[in-house]
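With one protein chain withheld, the remaining protein chains of the complex are depicted in position.
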Amino acid sequence: MLKNYLKVALKGLMRKKYYTFISLFGIVVTLIVLTISVALINHMSVLGKPGSRLSRCLIVDRLEILIKKGHIISEPSYYILDRYVRNLKGAEAVSIFSDAHEAVVYSENERVPLKIKYTDEVFWDIAEFPFLEGRPYKKEALDRAEMVTVITDRAKQQIFGVKPALGEYLETSKGTFRIIGVIPYKEIRALALNADIYAPISTSSGKMNNKELWGAESALVQAADRSQFTSIKDEFQNHMDQLVQDYKDEKQINSFDCFIGTMNESLANDINQSETVYFTGIIGMMFLFMILPAINLTAINISRIMERFPEIGIRKAFGASSMALMGQFIIENIILTLIGGVLAYILSGIILSLINNSGVVPWGYIRLDLTVFLYSMIVTIFFGIFSGILPSYRMSRLHPAEALKGVSR
Amino acid sequence: MIRHIIKLIWNRKKSMSLLLIEIFLSFIVAFVVCDLLISSILNYTSPLGYDYGNLWDVRFEAARGEPFGKLGAENATKYRLLLNEIKSFPEVRRADFVIGNIPYSNMRFNNTFECNGSAIYSGVSYVGSDYLETMRMTLVEGRWFGPEDNAAVEEPIVIDETLRRKLFGNGKAIGERIQEPTEAEQNQTGKKYNIIGVVGTFRPRGELNEPEGELFIRQLWDDSSNIPYAAMVRVQDATTVSFELNLQRRLSSLAPDINFRIVPLSESRHDKLLEMGLSIATPLIVAAFLLFNVALGLFGIFWQSISRRRSEIGLRRAMGADSRLIPLQIWGETIALGTLAILAGIPIVVNLAVLGLSKPIGSGIFFLSVVSAGGLIYLILTVCAVYPSLLAARIQPAEALHDE
Partner (left out) sequence: MISLKRVEKIYRTSSVETLALRDINIEVPEGSFFSIMGPSGSGKSTLLNIMGLIDAPTEGEVRIGGNNVVGMSEKEMAHLRNRKIGFVFQSFHLIADLTVVDNVELPLIYRKMTARDRRAKALDALARVGLSARTKHFPTQLSGGQCQRVAVARAIVGDPEIILADEPTGNLDSAMSNEIMDILLALNKEEKVTIAVVTHNQGIADRTDKVIRLFDGSQVA
């Protein structure tokens, strides 16, 4: 039965080439936009793969201070993260690292701007990047402020081409570093961790000297598992209360608010919304974006059905049930949308790799993964059913006599 | 004829409801696109207020005191030394310090001021006397800071054209007063400033952003000044990257505790425009695909409706419509359909404007966006109707009316 349906559906689609083309076009474009959007949001809001240490991390990346002279929104400084976050007892590990700053490499009158991230040694344990060559820097390197660096294979390719880089010196506007390790750029899957070169945070005098509350650093707080998040947040809050006590007189702080949470919560926090509101907003916008192609597809389907009214009338007159006709039609639609889904997934991959390789977008390496594919498939099936239901309902209400007469509008 | 077409569309509205919703949504998409596109084009083509070419941004990343912390004697000497060092390069024409809205940076520096009893939110830059010429801003009215301000009782201030229009409309600005907000808690009256000049609209956020108004407060870079964020450096034509490297080295040796971040402004401009451009281009590309998709669908529907309406068209020919009238009618029908959908869309579009999601209703841009969105919808409908209506014109009445 199903095999028969499939055969008839595929034949029908091959016969109606223009219809198949517009339907596929609409489905594919819509799904590409959705798939890429989901990949982007994932890239910004998820730190690591399920099961990885990163997936068990909270991030401290934003503070808001009200002092006598004004209102400051910034990232915290190394100084306060080191004093008030590193000593969280509930955490398995805490890493402090800076934003990506610009480090310019001058080669032959050309200016190559690279992004540098200053980190501590714990960063490498939490991030779990695989090393292509060499090794990460250790605690001793931080203590001695050794001018060493880990670079990505992309930066290596950019500066050294095919020549070996390990052990070489990299002269930048931030100083001259000895290269001790190379990591694959593609494995840096989160925006927050993205950079071209990484160096011990003790080599940045500006960062170490900054005794202010605000700076350009973030901290990753690794928990034993995600259920520990609440207790860690509570402990964190106690530390912040302590901080306000310590600084009340010196800085004349009126209020102090430091953010700790998952990357999702951090994104939502950026626009002053709760996580649920933020994601409902995103889903709402995607729904709005999908409704137009879905209506388009439905309208085409209806017009296609009306063209077939006489044929349907004859089938009905000869005893075909409404259910059978509807089933045939919806299956035809689902097959079409599934083909569209697969096409869209392939094309999204190609487009993302074009974006990744063009270097136009300074986001890091964005990739599609299985979850994204599953999301698209759900959307696809929704599409198929949605665009098939109204037309087949129309069809099922059709009276054979009316259909044969062809007067119906 | 027009009345006849409207009647036909009106009677068909139920069976065409999906089509109507589709065009209605497309109109709203088209409006959002036009609004975005028109305001971006207008922004891009209006003057920046300064010249970004041959300009370098030398940023100081240093341990700072509290915000707006004073330089103090020791630091003032150090920064004066740095500025002199910068100016001593043969490539350098002019240079000055700045605190505030550095062009094409992500930093935003705003504050609320009071003027004639109303509060105004504006960008603020604390700058020195050489800033006007370093940035090559144009003075529209009055004058820039000079030695004559040293003895002034009220501190001098220069505003830009946008802020002037917001504050005084077309009225006089020179000699008016602007005040820092009074802090009720501290029982402290805000500082009063005297407007001495107006410069052309200054847009530090770059070509693709709206002008927001800017206000320049004078700094002498002495002990009581605040710590500068950056030096803007105007260099000679054909200055090469080696200058940047030399500058980096010499400044670092003078002040090893400061990180210097030296970027040609043309480069930060490139990054900023790319970032803004992407945020504008992405919705435009998506909308273009949406509308193209709708156009393909409409074309298919119109095409199929012609084959369904063969006998009606044949009948019209028999009743005396010549073959040129038929395509006209088909086109007229699509236009009538579009008009119905657009009329339904206008309240939504007005609501978008009221909610502040697009340009306000009074502005020319809103009107232009509505008109061009409507035009775009009519254009799409017309293009989609061309081939089907030519098919309709070719229908032979004898054949179409032939009874089965």
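Note that the chains take the letters A and B in the order they are written out, and that residue 1 is the start of every chain.
Just so it is clear, contacts are C-beta pairs under 8 Å (C-beta built on N, C-alpha and C of every residue); 3 or more make two chains touch, one makes a residue touch a chain.
Remember, it's a predicted structure, so these values are computed and weren't measured experimentally.
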{"item": "Of B:325, B:350 or B:386, the residue in touch with the unshown chain", "value": "B:325"}
{"item": "Among B:205, B:316 or B:359, the residue in touch with the chain that has been omitted", "value": "B:316"}
{"item": "Contact partner of the left-out chain, one of B:153, B:238, B:355 or B:398", "value": "B:398"}
{"item": "For subunit B, residues in touch with the removed chain", "value": "1, 3-4, 7-8, 11-12, 311-312, 314-325, 396-398, 401-404"}
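In this text, only the chains that are shown with their structure count from here on.
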{"item": "Subunit A and subunit B: spacing of chain centres that average the CA atoms, whole Å", "value": "27"}
{"item": "Contact set on subunit B toward subunit A in their complex", "value": "12, 15, 18-19, 21-22, 25-26, 29, 61-64, 66-68, 186, 240-242, 244-245, 248, 256-264, 267, 271, 274, 278, 286, 289-290, 293-294, 296-297, 299-301, 303-305, 307-308"}
{"item": "Subunit A to subunit B touching residues, read off their complex", "value": "18-19, 21-22, 25-26, 29-30, 33, 67-70, 72, 101-102, 104, 106, 109-111, 113, 173-174, 204-206, 209-212, 251, 289, 291-293, 295-300, 302-304, 306-307, 360-362, 390, 409"}
